[in-house]
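Some chains omitted; the rest stay in position.
Chain lettering (A and B) follows the sequence in which the chains are written, and residue indices restart at 1 in each chain.
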Amino acid sequence: MEVKTIPNIEPIMQKISAFKNPLYNRDFLLTWEQEETTLRILLDLVEVLELIHKHGRRVSVFPHGLAVSIFRDKSTRTRFSFASAASLLGLALQELDETKTQIAHGETVRETATMISFLTQAIGVRDDMFIHEGHEYMQEVGHALDESFLEGILPQRPAVINLQCDRDHPTQSLADLKHLINHFGGIEELRGKKLAMTWAYSPSYGKPLSVPQGIIGLMTRFGMEVTLAHPQGYELLPDIIDIAKKQAQQSGGAFHQTQSMQEAFSDADVVYPKSWAPFNVMEERSQILKGGGGEAALNQLEKRCLQQNANYQDWECNQEKMALTRKGAVLYLHCLPADISGVSCRQGEVSADIFNRYRLMTYHEASHKPYVIAAMILLTRFSDPAKVLRHCL
Amino acid sequence: MEVKTIPNIEPIMQKISAFKNPLYNRDFLLTWEQEETTLRILLDLVEVLELIHKHGRRVSVFPHGLAVSIFRDKSTRTRFSFASAASLLGLALQELDETKTQIAHGETVRETATMISFLTQAIGVRDDMFIHEGHEYMQEVGHALDESFLEGILPQRPAVINLQCDRDHPTQSLADLKHLINHFGGIEELRGKKLAMTWAYSPSYGKPLSVPQGIIGLMTRFGMEVTLAHPQGYELLPDIIDIAKKQAQQSGGAFHQTQSMQEAFSDADVVYPKSWAPFNVMEERSQILKGGGGEAALNQLEKRCLQQNANYQDWECNQEKMALTRKGAVLYLHCLPADISGVSCRQGEVSADIFNRYRLMTYHEASHKPYVIAAMILLTRFSDPAKVLRHCL
């Protein structure tokens, strides 16, 4: 049975059909845990799902069931992306938030994970507040689900989908990758392209490290020349730096680090200027929050962090910096919302003129996220997603 | 293909089929922006959808997708009506509320409108708190959606549905109109009937003007003799008064204004006694709220408003006033909840005996709202709604 009625879909479906899926009944937590083929097939599934939606076709692959979201943080973009993916696949969204219930670590996680899962197919978790914890929490949920599935308590093994943790932000980085592929005309076209993942100034504090970590942990796998730039004190988790280095070597790309935004921008094909918190601030903040430590301590930390940031107000993506890039062809990326100088703040990550030039392209970039999430659910919940999709179309 | 199995549905379907739909890919914001034919077809669609639900037929015209609701105000009736319409058409509801995220004006509106819309078909907005702003906000959302649709960022153009703004409350007024049509036996039967839209006393403050504005802006189009009554200081937006006047002239109806509830009730066929805030209070309140102005200022304003209201405690719909109407045939309307004297407050909009006589009829009145919303979505999202409905039935 061919899916003839949607143009261009059949060759992609055949690639997916031929794939032996290692993700079935597992979780999607970190891109660097996945084989490269898995990521390529996931991107193919994104393409297929986008075509299906564009042609108004029904793909409710699940006869019923829940998609549960757990957010420790406020969120619009990710929340709506997850809701959209759920609707696309035929799942009902149910949010578990800490204002409605209490979710905690230890015994309670194990029990709650099962109690919310009797008819659940996917659990999307965003837990990026506490460094050294978000990823561990997701693993803990996964282990609880494994046990309850093996014991026959759950008739299906819901997949944990990482909607952002302290280590990685795979739905963002894969949406970004899909955007790069579309922009440059294919995944092979990324080879040798220079991507500058750089810190940028923002008058805010406490932004997680998972976006830059996700980008260097993913883009180094496809032959890109990735340069990471940030002022001293804004380091990322060292083991993810190691992963980026190793991957760059294996893929024939490169991974460089610098403390100069200018150097990163020089001859770049892609720039990703984005603020994040100083590493030690993240650690202290986690300690304070975990200790239930007072407002006073947090305010002090915030003050200190903002002072530290203020030393680097010239880390702005603007006309002058963009002049250093591979002119005319450079692509600006952002996970949104950006801190735009003179618009959302006095002085921010990007000047208004540059942002405006790329504004609609950042919307295109964001548009892939719902499909990335849906593709993750398809790969974790079905051993042969192509077969299931064909059956539905 | 005829829809034979549901009695009485086929002739209405044929009328709808013959209609050239100007609303496709647009928004539904104000009734007076729409051609009269469009409103008549919308009421036909309401009838069809009510029959479909009564006969337990499936109408999920959308294969998947979101219906997003944005409420700046608490709401039960409208929230459940929107949720019901979404379910009827096969959309998953996703609420965007300001406790969960932040939505604001300017740059942020533009971005957020797109970020929540990648798989969205309808965005219902209730924004009636700020005079001179709610309608503008909805237009702003609509413009953002236009841009993202034209740029190919959104594969579909979600419709903005006005669930109450500072100018109009079209889902309410059209539900009221459907109730009148059912009660009097046809839309042509409304010609020459006298409707009294009158202010009524309530010990509350800050009720929006959109219900009376919506009523005079709609009922004047169908040959009704509409009388608007309120004490001095409780004026409506002047340009909507002008619209009502012009429409009454064109439709062969009439539009009168008076400061006497008795005069309005005299020989009325329909009475709609309902409280609203003094115009200048609404304006001051908007200023205070926008200025982030203190509790103290709001409390002062409330006190002053309640004092002003208290001068008009005799503006109650009661036995004595109802005796002035076209007796035996008069219909009482209310958008609910009513402030009932001796029940929900000491002294209110309506006496308990009068309200009780019409209580169940006000429930009938309210029952049309989910279908009005669904009909608006059908007209804005499909160029030929009749064809889509036939295909589903």
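Operating definition for what follows: a residue touches a chain if its C-beta (ideal position, glycine included) is under 8 Å from a C-beta of that chain, and two chains touch if they have at least 3 such contacts.
The structure displayed is predicted, hence computed values, not measured ones.
Counting every copy of the one repeated chain, the full complex in this structure comes to 3, with 2 of them shown.
Here is the rule we use: only the chains that are shown with their structure count from here on.
Averaged C-alpha coordinates put the centre of chain A at 41 Å from the centre of chain B. Only residues 53-54, 56-60, 74-77, 79-81, 83-84, 86-90, 92-93, 336-337, 340, 343-344, 360, 363-364, 366-367, 369-370 of chain A touch chain B when the two sit together in their complex. For chain B in complex with chain A, the touching residues are 63-66, 68, 91-92, 94, 96, 100-102, 106-108, 111-112, 114-116, 118-120, 147-148, 151-155.
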